[in-house]
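A single protein chain has been omitted from the complex, and every remaining protein chain is retained in its original position.
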Amino acid sequence: MTSASDTAAATATGPQPAASAGAAVPKASFDGWPVALVFGLMLAGWPLVGSTSTWLTLTMAGLAMGMIIFIIASGLTLVFGLMDVLNFGHGVFIALGAYLATSVFALMSGWTTSPELWRNLVPLFVTMLVAMSLAAAVGWAFERVLVRPVYGQHLKQILITMGGMIIGEELIKVIWGTTPITIEMPEALRGVVTFAVGSDTAAFEKYRIFATLVGLVVLAVMLFTLNRTKLGLLIRAGVQDREMVEALGYRIRRLFVGVFVAGSALAGLGGALWGVYQHGVLPQIGSHVNVLIFIVIIIGGLGSTMGCLIGALLIGLLANYTGFVAPKVAMFSNIGLMVLVLLWRPQGLYPVANR
Amino acid sequence: MTAALLTLQGVHTHIGAYHILHGVDLAVPAGQVTMLLGRNGAGKTTTLRTIMGLWAASQGAVHFDGAAIGGKAGQLTTPDIARLGIAYVPENMGIFGDLTVRENLLLAARQARTVEQMDAQRLEWLFGLFPALQKFWLYPAGKLSGGQKQMLAIARAMVEPQRALLIDEPSKGLAPAIVQNLITALRELKQTQTTVLLVEQNFGVAQALGDHVAVMDDGVVVHSGAMAELAEDEGLQQRLLGLSLGAHA
Partner (left out) sequence: MLNRLLSHDLPRNRWLALLLAAIVLGLAFTPFLFPGTKALNVAAKVIVFVVLVASFDLLLGYTGIVSFAHTMFFGIGAYGVAIACTRIGPTWGAVLTGMALALLASLLLSVLIGLASLRVKAIFFAMITLAVASAFLSLGSQLSDLTGGEDGLTFKVPEALQPGTRYLDGPVLGASIDGRFLTYYLLFFAAAALVLVMLRIVNSPFGRVLQAIRENDFRAEAIGYRTVVYRTLASVLSALFATLAGCLLALWLRYNGPDTTLSFEIMLDVLLIVVIGGMGTVYGAVVGSALFVLAQSYLQDLMKLASLQLESAVEGVPVLAQLISPDRWLLWLGILFVLSVYHFPAGVVGRLRAMRGAAR
């Protein structure tokens, strides 16, 4: 046994691999192929789009859209990975977030019409907060009432969460009505930031920059939580082998509810951002985005956060490129991408072990 | 005989329509190693899983240190059973392949929030027993060899002091040299006077480690007694296990 001082030194930084380990010990090697795929798509888009400035604009728009989709989908993939629950009603939280955005904006119209940036940001942050909290509350109720009784029964889950979505959508129609509601972009976030590219100009919508920043913050918080905290460790382990985590003494059922609620909150946040991005909401906004989300998490691998991010970016980029080059095939291009990815990796870009 | 820390009385377990345990009576003495032997399909794994609450006993009772943890008297959830100080090493080892060795051990150390908070002395001891752990500290556990994974699984169960360990077929599929390492490591565990219930098909391992033995067949315990007794009686071995010590030495 080592002496007390050695032990103290070891404790300071935690046990390290023995110095005499010989050749460098390979750590977890990062699988970069899917990331390369994103860059590949961006590169492929360039000649198809034609002009560099347009390409830059579309790429930025695609990445922004991708970040919003990532925010929405990240909760769903974790919920499935950890709890083996597929929530077909995830769209409810999206719709809720989007509609709440309309209400907040309507109430705070004084702030949104002001030309000062900071005054414009306030309603946005209020919207995000309200959307997250209410979506979290609804999520909690959803889990309690609809999902909890059918853990482990996939067929019933699909049916019940679909039912929940129908009910949710109808209730939204009851509260907000069935006609589409437009959202006025706050003054200072309207318009674009341009810069010259050769003889053309590329334009980045200011709002999209904001959305991307929010997305990056969410990503950073998620990655930090998952990789550097014990809670994150529990979630990652639970995604792989729920039973073993319980056998190690952790009451993972409680964690489920927390993750479900967090996932719903994220969906609400994403929904609010999406509603503003689209400049308006429809009652079907939830189901529309739902399909996109499903494609994203299938591409990414059910349960993988990284996969979800890559999948979302790919879909965002693809939507913008095809929207410009060949709008009619937009939906099919998503499915085409999904089929291609599944042919390459049947479990998604980053399959989760033990599934 | 020392008092039993863990007892099963008349335990039946059903999995869906299948009736696996048909009234298991088992007493695991405290501070000693009890071997649970038997053919494939005898119900050994089911017994361990029933104790851990992963499958609920449909009849009978499971007691730990006098308190009911399973069966009609009251069924605790698996995490609560684990928190009583029972560690479980399943047949498939339950290693989290995507997590590093470090993360696997941290997860098992319930008292520690970070690696720094883990008991350094205990870790040193484990490194001494299982050098591979230290060598592959930051390596994803899924990339370890079978034997190394088994070592990690057992180390996980030992990273904090436990009152009882349930280990399911640790030597399965391992090369003889690795099995020797395993026996050495488990012998050290024995020194700590932890109660162990070890399922094994390898009679050599069983004989090297066991103080007591229980033999199962068709979902019931058909023999229980001191290991030394069984080791000496080849005829009994033949009858119960269909083999003799010589076959595995």
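Labels A and B are assigned to the chains in the order they are written; within every chain, residues are numbered from 1.
The criterion applied here is as follows: a residue touches a chain if its C-beta (ideal position, glycine included) is under 8 Å from a C-beta of that chain, and two chains touch if they have at least 3 such contacts.
The model shown is predicted, which means the values in this text are computed figures rather than measured ones.
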Legend entry - Visible chains that the absent chain touches, using the contact criterion stated earlier: A
Inset, instruction - Among A:Gly62, A:Gly97 or A:Gly164, choose the residue that contacts the chain missing from this document, as touch is defined above. - result: A:Gly164
Legend entry - Hidden-chain contact residue, picked from the options A:Ile252, A:Met338 or A:Val352: A:Met338
Inset, instruction - From the listed residues A:Leu78, A:Val104, A:Met128 or A:Leu146, report the one that touches the chain absent from this view. - result: A:Leu146
Legend entry - Hidden partner interface residues of subunit A, rising order: 80, 86, 88, 146, 149-150, 154-156, 158-160, 162-164, 166-167, 170-171, 173-175, 178, 287, 290-291, 294-295, 298, 302, 328, 330-332, 334-335, 338, 342, 346
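FYI, only the chains that are shown with their structure count from here on.
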Legend entry - subunit A-subunit B separation of Cα centroids, rounded to whole Å: 42
Inset, instruction - Enumerate the contact residues on subunit B facing subunit A in the complex. - result: 52, 54, 77-80, 82-83, 88, 90, 94, 96-100, 102-103, 106-108, 110, 113-116, 118, 120-121, 123-125, 127-128, 131, 134-140, 142, 156
Legend entry - subunit B contact footprint on subunit A (complex, rising order): 1-2, 7, 10-18, 21, 25-28, 230, 233-234, 236-237, 240-241, 243-253, 352-354
